[in-house]
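All protein chains but one are shown at their positions in the complex.
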Amino acid sequence: MLELVFLIPLFAGAMATFLPVKLGRVILVIAALLHAQLAGLCWLKITAPMFDAYFRATPEGTLVLLVTSFIFLFISIYSVSYMKETEMENEHIFIGCMLFFLATMSMVALADHLIVLWIAIEATTLVSAPLIFVHRSKEALEATWKYVLICSVGIALALLGSFFITLSMDLGQVDVPLSFSALQAVAASLDPVWLKAGFVFVIIGYGTKMGLAPMHTWLPDAHSESPSPASALLSGALLNCAFLGVYKTHTLLHAAGLGAYSSNVLIVFGLVSMSVAAIFIMNQTDYKRMLAYSSIENMGIIAFGTAIGGLGTYGAMLHLIHHSLIKSSLFLSSGNILLGYGTKLIRNTGNMARLLPRTFVSFFAGFAGISGFPPFGIFISELLIIIGAFRSGRFVSITIFIFCLILIFAGAIRQVMRMSFAQHDGDILVQEKILRILPSYALLLTSAILCVWLPESLYQTIINAITAIGGGVHG
Amino acid sequence: MDTFFLSLAVILCGGVLPLLVHRQFTVMKAGSCVVVAAGCLLGLFPALSVLLQQGVAARVSLPWLHIFTLSFQMDSISAFFLLPIFIISPLAMFYSFHYMEKKEQSFRTAINYFFNAILIVSMALVACADNIPTFALAWEIMSVSSYFLVVHDFQNKETRQAGYLYFIFAQGGAMLLFAAFALIYSYTGDFAFAGFAAIPDSAKLVVFILAFLGFGSKAGIFPLHIWLPYAHPAAPSHISAIMSGVMIKMGIYGIIRIYALLGVPSMVFGQIVLIVGMATGVLGVVCALGNQDVKKLLAYSSVENIGIILIGLGVGMIGVATKTEAMAFFGFAGAFMHVLNHSIFKSLLFMGAGAVLHKAKTRSIDQLGGLMKRMPVTGRTFLVGSLAISGLPPFSGFIGEFLIYYGSFQGIHLQRTAFILSALAIISLAVIGGLATACFTKLVGLAFLGEPRTEKAAQAGEAGLSMKLTMILLALACLLIGVLPEPFVRLAFRGITDLQPAGAYNPAAFIELLRNISKTAAFFIALFLLVSLLRKGLYWRKEVGAGPTWGCGFTRPTVRMQYTGTSYAASMIDFYRPFVPVKTFYTGIRKIFPGQTIYYTEVLDIAENKIHEMIIKPFFHLLQMLRWIQHGNIHLYIAYIVAAIIVMLLLL
Amino acid sequence: MIQISDALLSLVLLSVLLSLSSNRLVGLVRIMAFQGIVVSLVPLFLNPQQGVGAGSILFLQIMILIKGVLIPGFMYIALNKVKIRTEVEPFVGYHASLFIGLAFIVISAYITERLNISLPGGHALLLITAITTMASGLFLLMTRRKAITQVIGYLMMENGIYLVGAALAKESHTQYVVEFGVLLDLLVGVMVMGIVLHNINSAFDDVDTALLGRLKD
Partner (left out) sequence: MESIVSFCFAILVAPLLSAIILKVKAFIAGRKGPPLLIKYYTLAKLFKKGSVYSTSSSFVFKLGPVVSFCSVVMVLLFFPLAGIKPLLSFHGDVIILLYLMGLGRFFTIIAALDTASPFEGMGAAREAYFSTLAEATLFVILLLFYRLNGSFSFAAFFTGPAAINLWSPTASLLLLVIVALFIVLLTENSRVPVDDPATHLELTMIHEVMILDHSGPDLALIELGASLKLFFYSAFITCLLYPFQLDNGYLNGLIFYALMGLIYVLVGITESIMARYKMDLVPKFILTSFALVFFAAILTMEFVQ
């Protein structure tokens, strides 16, 4: 009963929405724990889907599911403490939507049917809108509006793309169920023109959701205005889900022999995203926006890595895992900073090393991790992507890639050092609490551990996920 | 190799220990020093045994993350570069025992010790790494740990800026390295270093240039040295000693390693290295001359010495390219020797500067003076260090430079390009030598001699015991290598045995020459003692008076009338203008009864200046303009999506 | 004999043009309701020879309910509740919009011509209508100041996409469950938008999206 993975949070969410808040918090954590176990079962291939026309535990989906489940567990622990501190209005709605969000994301991860995937992704937009919106400030409203509208428009286009893929099937005179796994098998006989057109719309559509420039415009607003646990979920889990949509379509094109085309498209989008992130990380004034742009950058990296194939794709998958872990940890730390200083403006923060030492450690370590320093895994993934790109002879794009990485690092370290070390007059509003520190530590630690020891089965899952598009470790 | 890893483990323990016992300040420092020193001592054994028993190259590899192996190999080059790491680092730790005195910053000191240990370990791993991922990993750990050491005093704005700059250069350099390695991998499909030589020649050049820039940014080649004069002064002095004495050498190690691995006897490599080396050396020393900040001056002097080492390497590479064995041999050996020497005297000088900073509370030469009497040990050891770094016999610096000279002279008989380059190498070495003398006479003469220029300098006292002992030890080493160079040069010769093209030369005749040098040095010292005795004799039973310095008729001289560092260097700097711009600030005299006026000059670093003006500024302006993209207007945001679709459909 | 489907499609086109030139919000909502119903009917008449299954009848009813009644009704309530001034307030004038709408038709005709694919039943008009509707929807999204007109633009775009789906996809692939899901998403989406709209109105005293420009770099 694979579907339990998203049914349980769905049910829990409904319960949490209507039950008292205190009970809701307990439900949140319990549901997260249950979900983690179910995801584990799914990973171990113990559960089978009931509606196998629509759902299926693909390796890439399993990977995303595992990551989502894992970070959700820690975010849920964090958000319990966070919500206590902020005395949120409508907390039951927040908790409910968190769980709904988990449910829809799990559905994305398991969806195999083209349109079901679309429905699930669209649903994530809808259930996450209240998460952004929860503070009801003018900025939050604006961010929510932009999020909902831009993403809806984008995803509507993805639906169009899915229709085009259906059309290519009709034109290719094949009649199979409209699921990725079925299409994969007959990919060669699909009509190439419409398949490409479908890919264009899908990548624009899901790319909007994934935060690929130039469709990324909603992302910095939404990620910076939502409460930190929600930002962590948006950045660490949601973007992966959207990526999954892109990835599956890319796989389809690759199987149809159009891999070169889709790779080029992905590379261009990846690089544009990184450039845009570079532009805005330089001189950024708001640290949550900075993290948001960093997510855009990393999605660009993942898209790029996926596209170049070989080691690069392996690197992209590793990047996906580690980015989720580290970025969600960073957003959790940023929540502590926001509580501590009461502002998102970098210039009003400072001297974190003294004032919020534990947060400083997690924030700085997270930053080092996201910039590709060992002992965090992004070091490996970036190295692999660079190597992979050279291996496939994409010299111009890798030059831009490296240039953007340096630029982003230069921009971000400036702000991070300012926050960590610069003079700050004034007191800390809310002190650090162990419950709000440990989750971000745990996430970082996981990344570090995965950089030292990657379990065999996880490695195998990654390999299974990437072999379909010519990824591998010997390419 | 087991001993090697054991020693690294011990060093790591020495790093973790302070974190555990940071509440007992003295115990923590002493414990950490002892453990790290023990680890380093242990590490010296395998390094020396590889160096002394020719051809022993130990290799260890273990799997990592399914697709990599972490593999280490200790050949003669690695072993040689391990020497400074394992010798200088414990001494610097020992020095820090009295240098890190702030008990209230006990935890921060513990963190400093922790990252210091990590830095030592990572440097050792860099030197022994034998494939791409291992190297990249060790390299990045080295960068990140040294960054934390630089920002030790993070309250200080300048320190933060220094750390910022350093981190960017470290990461940028690392990216270039990754690119170089990736390019190699794209041909070999194998992570191991061993296969590097198999790639096509055209790619080798690109790889070499990328790697040269990447490693050069760590070593401090011109114009990528910009971070150095900021980071070294910002770090605590024992860290500066390690960074300048040891860490930047890892950049040199990288250049040598990539050269050895590519194994291409092409002239171009040598030309690049030599020309960059000359520019680095000359501009480094001129900038050093122009700077009045003791530690900044020393940092620029490190740039200069990197230049000298690169000249040596360049000469060696040209020697290989032109099949002039002796030239190759001596160029490389000289570079190796200078690496060792520089690590010794530069750490000595940084420690001296640290002692001055510690006691006189200022780094500006123009505020010091007369320290020789107030800090006799520091002053004397600093003098020895200065003599050594100026490359004067009978001190150690001369030996390395001599080898490089000797190598360059071997190239004089060659034709055209090789001849001109050798000639230029010799000339630039001479110019660098002369300017280094000028620079260090300035440093010693103005900071340690004469009268104190400020109250702070007048009240300075001698440094603590551990600091003194360390400096004396290093100063003795400088003299020892200068007088008895043979065993050390032999080590350098052993060091280059694994540098294939140069390894075949038989330096027996040269050993004779070394003995001659050693004899000359001894003779000179004997002569010196003789003349001193003679002088003693001449003064025997004579009246020796004391009085003020003759003011040339000026009756009321003050200490402020002494020559300053700025004025000392002014005309020499002027000679090298446009390459060394000077910023002058002068308020002028305006009114009939002029009030206070301000005159102020600063020697700028051309690389920093020009890069900032010509690249960074316009580029940032462009970025600022592009920020318009995120204007907040949702209609246009949707238009972006539409535009993206249209473009993609048109390109379909 | 005039084919019913062609007539319906013409009606859709007409509604698109009307919506472009409409200057009253209430009118716009009514046009949308009309368009929703017509669009829902199109698939029924597209392939008359195939016959009509029970499933599709049921689905048609749900469709009309959602597109023609629920969503417009919901927007109507929102319109009343937030007391929006009734002008549409475009960035691009009504006449210009109308002309652009006509241009869309021409361009879609050209594209359809170029695509040169075998459409079910040879309905070239279907594709023209679909593309025009989508383009006009996007156009409304980009050129209308009020938030609620953007929602309408979004709806129009969805209608266009639905038409494409109806034109291109065989029913056998999508089995109603999925289509129902799509519809549900649409409905919830519009509701969420409406809620946000409501909140925007109470926070800003207007739903002019030009006010929503604080978040920028």
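The letters A, B and C name the chains in turn, as written, and every chain counts its residues from 1.
In this section, contacts are C-beta pairs under 8 Å (C-beta built on N, C-alpha and C of every residue); 3 or more make two chains touch, one makes a residue touch a chain.
Quantities reported herein were computed from a predicted structural model and do not represent experimental measurements.
Engineer: Of the chains you can see, which ones touch the chain that is left out?
Structural biologist: When the entire complex is considered, the left-out chain reaches B.
Engineer: Touch as defined at the start, partner being the missing chain; which of B:Ala110, B:Val126, B:Ile426 or B:Ala644 qualifies?
Structural biologist: Per the contact definition at the top, the residue touching the missing chain is B:Ile426.
Engineer: Could you tell which one of B:Leu52, B:Ala198, B:Leu476 or B:Val531 touches the chain left off the display?
Structural biologist: Touching the chain that is not displayed is residue B:Val531.
Engineer: Using the definition of touch stated at the top, determine which of B:Gly434, B:Pro507 or B:Pro581 touches the missing chain.
Structural biologist: Touching the chain that is not displayed is residue B:Gly434.
Engineer: Determine which one of B:Leu149, B:Met247, B:Met337 or B:Leu387 touches the chain that has been left out.
Structural biologist: Only one listed residue reaches the unshown chain, and that is B:Leu387.
Engineer: Touching the absent chain in the whole complex: find that residue among B:Gly254, B:Gly370 or B:Gly495.
Structural biologist: That would be B:Gly370, which touches the missing chain.
Engineer: Spell out the interface residues on subunit B facing the chain that's missing from view.
Structural biologist: Touch set of subunit B with respect to the missing chain: 369-370, 372-373, 379, 383, 387, 390-393, 398, 401-402, 405-406, 409, 412-413, 415-416, 419-420, 422-423, 426-427, 429-431, 433-435, 437-438, 440-442, 444-446, 449-451, 512-513, 516-517, 520, 523-524, 527-528, 531-532, 535, 538-539, 542-552, 557, 559, 561-563, 567-572, 575.
We take it that only the chains that are shown with their structure count from here on.
Engineer: Name whichever of A-C and A-B has more C-beta pairs touching across its two chains.
Structural biologist: A-B
Engineer: When the C-alpha atoms of subunit B and subunit C are each averaged to a single point, how far apart are the two points in Å?
Structural biologist: 69
Engineer: Return the distance between the CA-based centres of subunit A and subunit B, expressed in whole Å.
Structural biologist: Averaging C-alpha atoms per chain gives centres 43 Å apart.
Engineer: Determine the centre-to-centre distance between subunit A and subunit C, using the mean Cα coordinates as centres, and give it in whole Å.
Structural biologist: Roughly 31 Å separates the two chain centres.
Engineer: Among the residues of subunit C, pick out those that touch two or more other chains and give their numbers.
Structural biologist: Expected reply: 138, 141, 150, 209, 212-215, 217.
Engineer: Listing for subunit B: what residues touch at least two other chains?
Structural biologist: In subunit B, residues 627, 630, 634, 638 touch at least two other chains, as defined above.
Engineer: Applying the document's contact rule, which stretches of subunit B touch subunit A when the two form their complex?
Structural biologist: 65-67, 132-133, 136-137, 140-141, 143-144, 151, 154-155, 157, 160, 163-164, 167-168, 171-172, 175-176, 178-179, 181-183, 185-186, 189, 620, 623-624, 626-627, 629-630, 634, 637-638, 640-641, 643-645, 648-649, 652
Engineer: Which residues of subunit A touch subunit B once you look at their complex with the stated criterion?
Structural biologist: These residues of subunit A touch subunit B: 145-146, 149-150, 153-154, 157, 193, 196-197, 200-201, 204, 208, 214-215, 217-218, 220, 265, 276, 278-280, 282-283, 314, 353, 368, 371-375, 379-380, 382-383, 386-393, 398, 402, 405-406, 409-410, 413-414, 417-418, 420-423, 451-454, 456, 459, 473-474.
Engineer: How about subunit A: which of its residues touch subunit C in the complex?
Structural biologist: My answer: residues 113, 115-116, 118-119, 122-123, 125-126, 129-130, 133, 136, 138-139, 141-146, 148-149, 152-153, 156-157, 159-160, 163-164, 166-167, 169-171, 175, 177-178, 194, 220-221, 224-225, 280, 284, 289.
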